[in-house]
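The complex is shown incomplete by one protein chain, all other protein chains being positioned as in the whole.
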Amino acid sequence: MPEAAIAEKTVELRILRYRPASDAEPSFGSFEVPCTDDMSVLQALQTIKDTLDGTLSFRWSCRMAVCGSCGMMINGKPRLACNSFLRHLPPGPVTIEPLNNFPIERDLVVTVGDFVKKIESIYPYIIPKEPKTVADGPYLQTPAQLAAYESFSDCINCMLCYAACPQFGENPNFIGPGAMALLQRYNGDSRDGGQQKRLDTIHGEDGVWSCTAVGICSEVCPKHVDPANAVNQNKTNSAFDFFLRFLRPGGAR
Amino acid sequence: MSERRPYRRPMQPHWWANPPYRAYTLRELSGVAVAIYGAVLFAGLISLARGPESFDAYLGFLRSPLSLLLHLLLLAAVLFHVVTWFQTLPKTMPKVIVDGKQVPPQTITQIATLAAGACSLILLLFTLWVAR
Partner (left out) sequence: MSEAVQEKRSISPIFWLLFGAGGMVSALFGPALILITGLLAPTGTGLPESFESYGHALAFAQNPLGKLILLAVISLFFWHGAERLFLTLKDMKAGPLLVLKLGTYGVAALVTLATFALLLSIGF
């Protein structure tokens, strides 16, 4: 006796494809993907890669919103694919594109090299106020001192904030919200003495002064880092430094 | 790796008119309304410097329906500016820590907006009192 066929639910994924060796420019490809109510967009992409089109390229790793690999535009919004669930999306085709404002390497994979250079450029490590050895014992930090920078330390480098930032879209040399969050993570840390050194990296037009306080970077951040706060409080710092630098003991730069 | 040919998609030319950026553009334009009111005051100053007849003409304009409508629109725009200004203000400050925890930016916004409302109210009441 034949079993009654169980109707499978499917969802249509419209994905922006780009293969540099063969395509002049990106174009959309469509996939009907069998889905269940608990599936994330990442799982749908993996289903495509495993069963429908093995050439689909995308970054992913932890599947739980801590590694920052799977950032992409889902229905026009920058989101983590592992953190976006099909049941939360409106009915109809799901549009998936690589992160805005970045060059596309292939399919959903974007170029991240410039972002890495920006992260590296702001001295992303504790610069001690005085030399300290292990024998001196550990640093002590109160909960209040931790709270002053804690949100900025939660950044997973997913670059959703860069995809949301129109000023970064217009000026790819803008240091951007993510790198500024990392800068403030250190400048706000009571153990650190490198505030002036880091501040001096962002006084230019490509530093904080490309920011126009749009604020959507903080809205799309999956870890509630509040990069807009990191950028804009350093506008205040940079602005006062502009006038007060002549009073600094080491002399103005 | 030899096949690399990164493709830059151009930004949408009217990104500032589409959600989610439309709200930001409106916020910025409310700041321009501040300057338009400044221009009204500037025009008054010019008229004043020119003498009584010129200033009376300016007063005539202020009393016209056109000017009253303009000021209503400016008032609406500036009120929008007040609200959005204090939403942006906490971003420009370091985190405020009380009792080991961060004070939410929304709290700072509420307090500041109330303080601003109080300032305008005090100025208004003071002016009404002085004019008695």
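Note that the chains are named A and B in the order they appear, and that numbering of residues resets to 1 at the start of each chain.
In the analysis below, contacts are C-beta pairs under 8 Å (C-beta built on N, C-alpha and C of every residue); 3 or more make two chains touch, one makes a residue touch a chain.
Since this is a predicted model, take the numbers as computed values, not measurements.
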Which residue of B:V34, B:V98 or B:I111 touches the chain not shown here: B:V34
Residue numbers in chain B that touch the chain omitted from display: 13, 15-16, 25, 28-29, 31-42, 44-46, 48-49, 52, 55-56, 59, 62-63, 67-68, 70-72, 74-75, 78-79, 81-82, 85-86, 92, 115-116, 119-121, 123-124, 127-128, 131
Contacts of chain A with the absent chain, listed as residue ranges: 117, 120-123, 166, 170, 200-201, 203-207, 209, 212, 235, 238-239, 242-243, 253
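To be clear about the criterion, only the chains that are shown with their structure count from here on.
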Between chain B and chain A, distance of the C-alpha-averaged centres to the nearest whole Å: 31
Chain B - residues contacting chain A, complex: 3-9, 11, 15-16, 20-21, 24, 28, 88, 90-95, 97, 99-102, 105
In the complex with chain B, residue positions of chain A that touch it: 18, 20-21, 25-26, 100-101, 103-105, 111, 142-144, 147-149, 151, 166, 169-170, 188, 212-216, 218-219, 226, 228-229, 231-233, 235-236
